[in-house]
Every structure is written in structure tokens, then in C-alpha cells.
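Below: the structure, in C-alpha cells.
As you look at this complex, bear in mind that one protein chain is not there, while each of the others sits in place.
And then chain A:
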Amino acid sequence: MTVALDSNEAPAWRTRARQMLAPEFVTPAILLAPSVLLLLVVIAYPMVQGFFFSFTDGSLMKGGDVVGFENYTKLLTSPAFWHSLRFSAIFAACNIAGCYLLGLGLALLLQMDMPGRGVFRVLLLLPWIVPSLVSIVSWRWMVNDEKALFNQVITLFGGDPIYFLSNSNWAVTIVILIKIWRSFPFMMLSLLAALQSIDRSLYEAAAIDGATKWQSFWNVTLPQIKNISIVLCLLMTIWSVNDFDTPWLLAQGGPANATENLVVLAYRYTFARNDVGMGAATSFVTLFVLMALVFFLLRLQRRS
């Protein structure tokens, strides 16, 4: 104590407090205030409250009693949960693979010199920008019944019409196709920007060393876009797991719950079965699954 008083330096807390009041700190704090307030109301408060709800048995009409881990045990032992977890995983994996291949392929094409390139770039973004409802209406028409486009093509080649929306496997396939269609433009656009930022001299050096086009793609392009690719896959994972619109609007998670992912399951528990506790527990498990995936992908990125 006496030592501290003897020295000329102010105690650490006072220095900190002074820093807090300095204009370099106060001005950004004021500028951030509205956003932080919004985040507190819409994210932080519901998060804490939802965590509490996941341990109760309330409904949308009245609050419930604390039931401990009952919701979680019920959820983790229900086949519906494991089914939707599996579907979420397949959905995300197919979406990432499909979007990456399609996005990278089209980005490479768009990089080439051709008349009308700018127009093509804009037109390829349309599936991403139209409202989810509109894209589902347009796709549903194409797979609706035996007279719809897909079946007309199939019968043209002599096949039998397929009832896409009443067959589980086909419904899963269609939901995945629609999701890829809706989200590849973002991948394409981001990869295009990454490709354009690669230093041209790297390709010249590769050409001097006698690399073929394929070799310079494999040894120059891919390593250069590796980091942004991992970030993009991270975003795609998050967006696919959290997607409600595509499975719900196509067939309300059907047929026979085939396209029910974790979010649709949580929605059903809460708003169809009026079980707030189970809905909140499902949402939290979804968050944990996501956090585990994100953690894994970030480790992967750091290692590279």
C-alpha cells in the first residue's frame, strides 16, 4: 500500500477509468449505443430467457415449472431429433459441396474474357436475390405433378412420371437442389472476387516454370483461395443449418417429416405443439451443434 502511495503512478484502476472517459473511447461508445441496444433486446435477452425456458415445461399461453434436464433427455432420446439432425447434416454437406463446385466453376468462367461478361455476372445472381417464397413457388411448379416440367422431360425420354413431393427421397433431393440454386451465387461472387485479387505474377512465374493450365490451377489458384474458401464454407454451414424457408415452404418439412431439419423441428415443437420448453431445448442443441462445427472449421483455417 505505502509503496503504491509513494510512487507517482496512479493506481491501475484509475488509469483505466481515465482511459474510459477519454474522447477516443466515449465517441465510439456513443456511436455504438443504438446497435448495442438492439443487440441486447433481440439477441442477448432472448438468449438468456430461452436458456431458462429450455428447463421449463411452459406453453405459449402460460409459463411453466422448472423440470430440470427433462426436455433435453426427451429430445436426445427421440427419433425425430436424430432424424432432423441427420437431415440437417446431409442438407448442409450437399449444399456446401454443390455451391462450391458450381460457384467455383462459374467464377472461373466469369473470369475469362468474353463479350457480355458483366451482364452474365448480374443475371447469375438472380436466384440469390429473389425472395425465398418466390423461388419455392417457381420450383414447386416444375415438380408439382405428372404434367409439370420435370416430368414432361422424363416422359419425353420414355420414363415414368415421378411424384417428387410425395416421395421422401425425391423431396429431400429437391429441397437440396433448391437450396443449392438459391445460395450458389453468393459463393460464386465471393470466389470471383478472391480470384481477381490473386497476383498475376504468380501465374507468369508458373508459366515460365512450364506449368500446364491444370497445374497452375492446382498449385497457384487453389492455395491462394484456400482461406477464403474455408470462411465461405463456414458461412454456408451456418446458413444451411439455420435455413427454415426452403424445407418449410417446399413441403412443410414433409412428406412424413423427411425434410424436417432442426429449425423446422424447433418451430413445430413451439408453434404447432405449443411446447415452449422443447422448442427452446431444440434451438439450444442447434446452437451447440453449430458452435461445434464453427469451432472445427476455424481450427482448420488456423492450421493452414
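Just so it is clear, a residue touches a chain if its C-beta (ideal position, glycine included) is under 8 Å from a C-beta of that chain, and two chains touch if they have at least 3 such contacts; residues count from 1.
Simple rule for what comes next: contacts and distances are computed from a predicted model.
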Looking at UniProt, which of "P-loop NTPase", "ABC transporter permease", "Dihydrolipoyl dehydrogenase" or "Fumarate hydratase" names the chain we cannot see? "ABC transporter permease"
Could you tell which one of A:75, A:106, A:171 or A:258 touches the chain left off the display? A:106
So which of A:53, A:81 or A:164 would be touching the chain we can't see? A:53
Name, in rising order, the residues on chain A that touch the hidden chain in the full complex. 23-25, 27-36, 38-39, 41-43, 45-47, 49-50, 53, 60, 106, 109, 112-117, 120, 122-127, 129-135, 137-142, 147, 149, 152, 181, 186, 189-190, 192-194, 228, 231-232, 235, 238, 241-242, 244-245, 248-249, 263, 266-267, 270-271, 276, 279-280, 283-284, 286-287, 290, 294
